[in-house]
Every structure is written in structure tokens, then in C-alpha cells.
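Here the complex is missing a single protein chain, while all its other protein chains stay put.
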Amino acid sequence: EDAQPISQKTCTQLLADYKQLPFTSVLPLDEGPIAIGGDTKDITIGFSQTAFNHPWRVSMLESLQAEACRHPNVKLVILDGNVDVAKQSNDVRDLLARGVNAVLLSPVESAALVPAARAVQSAGIPLIVMDRDVPTDKTLFIGQSNVTMAEQVAEHMAKDLGGKGNIVVITGLKGSSPAVDRDQGMKNVLAKYPDIKVLAVGDGQWIREPAVPLMEDFLTAHSDINAVFSHAEESSWGAQLAIARAKRCGDHIRHYTFDGSNAGFKSVKAGTFSADGNYTPFIADVGLRAALYKLMGKEIPGTQDYDMPGKRLQLPDSPTVVADNADEWIGRGWGNFEPTLDPCK
Amino acid sequence: MAALIILVIAASFLSDRFLTPANLLNILRQVAIVGILAIGMTFVILTRGIDLSVGSILGLSVVIYAGLLETHSMAIAIPLGLLVAMAAGLVNGLGVASAGIPPFIMTLGMLSFARGLAFLYTGGTPIPILNEAFYDLGNDYLFGIPIPSLILLAILAVSAIILSLTAFGRSVYAIGSNEEAARLSGVPVRLYKIIVYVIAGGVSGLAGLVYASQLSIGTPIAGQGYELDAIAAVVVGGTSLFGGKGSVGGTFLGTLIIGVLANILNLTGVDPYVQQLFKGALIVVAVYFMSRSGRS
Amino acid sequence: MAALIILVIAASFLSDRFLTPANLLNILRQVAIVGILAIGMTFVILTRGIDLSVGSILGLSVVIYAGLLETHSMAIAIPLGLLVAMAAGLVNGLGVASAGIPPFIMTLGMLSFARGLAFLYTGGTPIPILNEAFYDLGNDYLFGIPIPSLILLAILAVSAIILSLTAFGRSVYAIGSNEEAARLSGVPVRLYKIIVYVIAGGVSGLAGLVYASQLSIGTPIAGQGYELDAIAAVVVGGTSLFGGKGSVGGTFLGTLIIGVLANILNLTGVDPYVQQLFKGALIVVAVYFMSRSGRS
């Protein structure tokens, strides 16, 4: 049995995990070939992903591949946007040149894919936008809000700190829309807590490596840090490494972070993280089903108008994972890797 | 040239969609941004310099177009954006030619500086562009050809004329070939080097124009990493990094080769990770065959 | 040197935390990875080449260490990871020296290829490293100095000896100064160029070792974009991109200058956007003063 691209998993493996996916009950679809007007010829679906340089993005793909494995006549074409809007814009057009039946799009940058999205629309095929929106007409947008999620996480932080203290912020890649949104969410909450002071801000680029020297330097400059608000679990683990190296484990600096991986939840349970924004990648199966509904001429239930052109499918909010609910969520997050050793333990 | 032809033949076997007019126009539009940058880069590299800041200058111009278009017309936004891009190029040129800072360092500094400016200008949030005329500039067709491609071809034509038919152009080659000899012959080396960086900056601003209009957004991360793509197109096109040798025509070919590679890999739907492997290997192979065929 | 001293003095005025032993050791550890890469890069640049693939080779070695450590001991994982890194360097060397592909293109291809391999090997998901001894390698101290810094210093010392005291090292300079003349003088140019790329590859593998052990994770994106940082350190350190001139000592200074810059910007808590502005401007200024003081 062939392994699927990128994930390197076979359909058997993917289908074994299918039951674990959080939103299989949204837009349900039976296993088996998809018939359009009684015809079960091959259906090709194009997926233009932001990039495959982060496991979150790979997990999103796995949910898509799992759904596709359930329908033998559904084929996928997967393109990697390399975190470059211009490249992704080109990718979408290449999908159209290839003659796909529908386009799934998870944009690098919300507004920048408008022309590409319009090109899909004028080709007359369904366009399902996932994760980050595109401010133009589309068949459906499926996503969660980074702003409200960051608000939740920041509220937890404010509560834990008793409304008072010093924090440092390690953002995601500067200028990328989740980083902008998570920062906005945090600022919305901090506006209510004037006694929480942001000592320093640095760019962690979603990953571990740059977070380490950043945090080391923050620790050198400030002797009274109460919490690290980081946009990514990887950066939080990096910050923790820096804390251990600086021999500042005794400061009991708290970590507030995002991503929603199983490893992240385990770190919450272990007490390394105080809260983890539960940002699930498992929405692409829903996206694929929505596209298939559309192709089959089926009504998509539960959609609503919203402040952007097109329709939105609101997914139930996943609660922020904290010590109280960590056990309940371990296994339902993404990724099956272990958290890093906590050097403070 | 031979390499491109072989590539095109191979591509048309690999996908029957490749040799359709729509797809070929697609490619021509897709390569516009990097192709334009690469032409400016060719000027710099011909003088034995390098410009790492083209991607950042593109980004800076993009946010300026977007910012100005919020309140002003295109007639104001476009010239001002280009002016800023040329000013950045001028700073590069002064640093290299007058202060004697190695081009790599000077433009690396500008890479960081211009990007920082773009972030500061936008506060990190992309500025959407709602001007329809501007949108059309990047997405419409003229004589059946996408406007960005026409812009690319126009810049190519003008550059080819400048390089082969003006005293300035010929001197650019001379400076790259033997700067001392050029100076001894009375070529105003310093001035010309400055001009070359201003051209690279201005051309980056034009690439930014295509970017902003094509994507309808002023994002401060626009063009990140494009410097390497542009340099690659120049070198694949046969221009020597040690100056004095090459042409914008070659650069255009190089751009097409890289563009066709990316397109065919997308059309055949290869695993993106494997694509990356292929891309690496194919560039090397293309250049190998190009240098072979160039020799005989 | 003067530039570094001025920088250090300025830094200690800007932050009273700067001149603490803990912070200085921090800097020495923080620069280890790029510093190591830059040393390998120096060899290549001295021969008038360039190696754009060092960051990708680092990334490839990182995932290999991590992958092998899941099931094997360090005694297996480390040599194998280094071997793969050197093999990648060997391919670069053969491409450049034997097939005559321009270094920029050959190593650009390897940049893409090795990165693709790293992604394929991991399937895009980072591999956590749970080996305690390996963790200590990246995070412990020996004689009060972080082990990564010691590795950097050891590589620096060995490289300095090779370059100044061996026939190979002397020939590296000769090749960069005038390859044809070196060949006529009986220098085995092809062999030595191959060796130079193998060194750069192997050294990238060592940098990968520091990366993987310091961060306890095998992520396929490790080292992305480091090639420019490494080249910057080399050039700031006074080595000419046109070959034949420079030293690893200079490269180490260049690394420190860039490291101190980043550190002091972090310590003073400058806004990240403004940091980027400063960083760009300061590198240029540092190099300007360095070339000034070098002249007189």
C-alpha cells in the first residue's frame, strides 16, 4: 500500500486515526465512492497549503488525506506555498491549469490570496478556505479565531498572575497573520490589566531556536519576569531551556502558549506550561467534505453569513487547555511526538 | 537556450496541460516578479557587485503603495513608491561606490533596514488594497497578455538596449570585467556604480508594483528571500558572479527555466518534499548542460 | 578588532548587564552555531567559492542525529550524522571542482536538496531528542565554559592551524588568489577544492550537533537562512568574497560583532521592528570602521 505524500502514512494508518478527529460529525459523509449525478469517475481536489514546514500544517494535511482515503475516487493534488503569498498565488493558478474539480486553500496571508481566489471563482469550481480567511467571495470559510483564542489564553494568564506582574512576549513570525492576531488578542485583554507590564517583545518565528537566545537576553536584562507569553509551543520550550541554563528555574516563570499539540498538553499536565491555546489543525477533513457536498449538489448545513463575502462554517470552540482539563485533551491534540525534557525538572 | 528547450519538451511529455496557451501565459505571469528583480540584479552583478536588498526594497515599496492608496490616487502612490525604492538603491550605491563598503555587506544592511522600515510603516499588519484600477494593473490582460508579463518584457527590452547600446551599459561590463582598467580609461566608475544600484532599487520598486497589484495587499513580508531567487535566475542565465559577463536576455532565460521547473513540478503533482529534492537537482543539471552547450 | 572594542564599550554603557560574565558566556554560546558554520564558510570563500547549503546540511544532520538517537546510542548517531554532512559537502565539491558548476548554483541546488531530504526523513514533524547525555553536550559546561562554545573554539583553533601552517591551507589562499597560477605551481587544485567543500559540509554537521543537542529537537527546518548569517560573519570579519584574503580569526571576530549587536539590542529591549533597522545600519557602520582602521 502506497504512502501518501508528505505525511508518509498509508490509508490504513490514516483511517485508524480517523475516529480521533474532532469534527467528523460536522458535514457527515459515508465511506465509499462519491457519485456526482450517478457517475463515480475520479474527482481531483487541489489543496494549496501555506507551507509544510511545520508539523501543525502536516497534521492538517493528515486530516484531509484521511477523509480522501474514505472515498476511492477522490484524488488529491497538494502544493506547498513555502510561506510566500506570491508563490501560493501561483500555486492556485497551477491547480486551475491542472483542471482540479475544487480548490481547498489555507492561505499564507489573508488578503493576499484575493486575486487567486477570484480566479478559482471565475473557473466556476468550489473554493473552500480554511484556517485563515480570504476577504473575497468563496464557497465556504472554515476556521477558528486566533484573536478570541489569544484572549482566552491571556485571561488565564491575567487570572494566574492576580492581575499584576511582568511578562515577556515571544511572537510568531513577525508580520504573519496568526502572530498579528494572537498579539491583538493579548493586547485586548492586557488593556484591562494595567498592572501587567510587558518588559520585552521578541520574534520567535514559531520555532525553538531563536527563542533561546532571546529569552537568555531577556533574563539577563530583567530579574523579575513572571510569565512568558509565547505564540508557539516550540518557542515556549525554547524559553524554558534558556531559563534552565540561566539557572532561573527557581523564579517559577509561567508559560502561556499556543498550538494544541499532544506534546503541548502533556507539558501542561506536567506543569511546564500553564495554558495552551487549543488551535486544532484537524479541519481539512471538514473542508474536503464541504467541497464534496458542493460537487454533489448537496446543501451544506450550518453555514452562516458573516462580515466577509461568502459563507462561514463556525466550528465549535475548543477550550484552552489548562491543568484541569489536560487529561481530557491528551490524545485529542495533534502530533504524536513527545514533549522535550523539561530541564527545570 | 538548449536547456530551456529540452526542459519544455520534457515538460510537455510529463503533462498534457503544459503546452496550453493558458498555462504558458500563466508561467509568464508567475515569473514576472522574480524576473523583474533579476533584471535589476543583472546590472549589479555585471559590475561585480551583488544586491541582497532587492526583496526588502520590493517589500518596502509594496507597503508604501498600499499605504498611499488608502488615501491617494495611483498617480501619487506609484511615483512615490518608486521614488522610495530608488532612494534605497541610492543609499546602497553611495555605500558601495563612495564609502567603499563591500556590496554584500552594504546591501545586507539594507535588506534588514528596508524590511524594518516596512514593518514600522505598517505596524506589522498588512494593508489591503481596495483600488480596483490598481488591481487590474496586476491582473488584467493587454493584447491577450497579462499586464505583469508586459511590464517584465518592457523592462527587459529597455535594459537590453541600455546594456548593449549605451556608453553607460558598455561601461557596466567594463567595470565588472576590470574596474581599474575602466577607471584608467576615464569611465566615471563611481557614478556608474551608484546608478546601477539605483536601477536595481527602482526595478525592485517596479517588481513591488506588480506584487502589490497582483496580490492586492501591502504586506511587510513581501519579497522575503527573493534575493536568492533573483540571483539564481541571473546565474542560471549565464551571468558570472565575478562580473563583466552575461546579459539580461540570459537572465530572462534563467527566469523561464526556473519558472518552467516550478510549474511542471506543480502540474505533475509530485510530493512537495520530493519537489524540493528535484528542484535542487534540476537547477544543477540545467546549469551543467547549459555550460556544456555553451562550450561547444 | 577596533570595531568590536568600540561596540563592547558602547554596549556596556547601554546596559549595565552587558559586561557580566554570565552575559558574555551567553553570547559565546549564542554565536556557537553560526560561528561554526562561518568557519567552514571561510574555507570555501577563501578559494573564491561560496556555500549556500551550510544551513540545509546543518538541518539534514540535525534530523539524522535525532532520528538515530531514537534507537541508537550517541556513539553511532554522531559519526553517522557527520558522515552524511560530509557526503553532502563531497557532492558539492565534486559538482564544483569536477563538473565545473559555479559554486553558487551547485550549493543552491544542495540547499534545496538537503532540505528536501530532511523533510522527507522526518515527514515534516520534528523528532524530539530524549537522550540526557546528548542534552548535556549542548547545555553543560566544561571549565566553566559552555560546551558549544568550546566546540567552536576548538574548531577555530584547528582551522587556524590548518590554514596558516599546512600546505593545504596555504594552497587554499593561492587558489582563491589566482586559481590558474596555483594550478601551474603544481597545487592539486581540484582535490583541494573538493576537500574545502567537504570541510564546510563536515563543519555544518558539527554545527548541527550543537544545534540538536542544545535544543533537544530534530526539526527539518533547522538552520534555514543561516547561510546568509554565516557569509555575513565571514565578510564582516574581513574576508574578501573574491577569494585569497582573510582568516578564520577574522571570521570569529565578525561572528562576535554580530552576536554582540544582537545581544545588546535584546538587552536594551528595543522594539523588534526598530531592532531590524538598527541591525542593518550597524553592520554597515561596523564594516565601514573596520575597513577604515584596516587601511591606516
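A, B and C label the chains in the order they appear, each numbered from 1.
Assume a contact is a pair of C-beta atoms (placed from the backbone, for glycine too) under 8 Å apart; a residue touches a chain by one contact, two chains touch by 3 or more.
Heads up, the rule we're going with is that contacts and distances are computed from a predicted model.
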Name under which UniProt lists the unshown chain, selected from "ABC-type sugar transport system ATPase subunit", "Peptide ABC transporter ATP-binding protein", "Putative acyl-CoA dehydrogenase" or "Hydrogenase expression/formation protein HypE": "ABC-type sugar transport system ATPase subunit"
Contacting the left-out chain in the complete assembly, out of C:19, C:145 or C:165: C:165
Hidden-chain contact residue, picked from the options B:173, B:197 or B:226: B:173
Contacting the left-out chain in the complete assembly, out of C:156, C:187 or C:212: C:187
In subunit B, positions touching the absent partner: 161, 165-167, 169-171, 173-174, 176-178, 180-188, 244-245
For subunit C, residues in touch with the removed chain: 161, 164-167, 170-171, 173-174, 177-178, 180-188, 240, 244-245
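As a working rule, only the chains that are shown with their structure count from here on.
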Intercentroid distance (Cα basis), subunit B paired with subunit A, Å: 33
Cα-centroid distance, subunit B relative to subunit C, in whole angstrom: 28
Numbers and ranges of subunit A residues touching at least 2 other chains: 6, 52, 174
Multi-partner residues of subunit B (each touching 2 or more other chains): 119, 124, 225, 273-275
Residues of subunit A that touch subunit B when the two form their complex: 5-6, 52, 77-80, 84-86, 89-91, 93-95, 97-99, 109-115, 118, 135, 173-177, 179-180, 183
For the subunit C and subunit B complex, residues of the former touching the latter: 50, 52, 95, 99-102, 104-106, 108-117, 119-120, 124, 225, 228, 231-232, 235-236, 240-242, 273-281, 283-284, 287-288, 291
Interfacial residue positions of subunit A with respect to subunit C in the complex: 6-9, 52-55, 57-58, 171, 174, 199-203, 207-209, 212-214, 216-218, 220-221, 234, 237-238, 241, 244-246, 263, 335, 337-341, 343
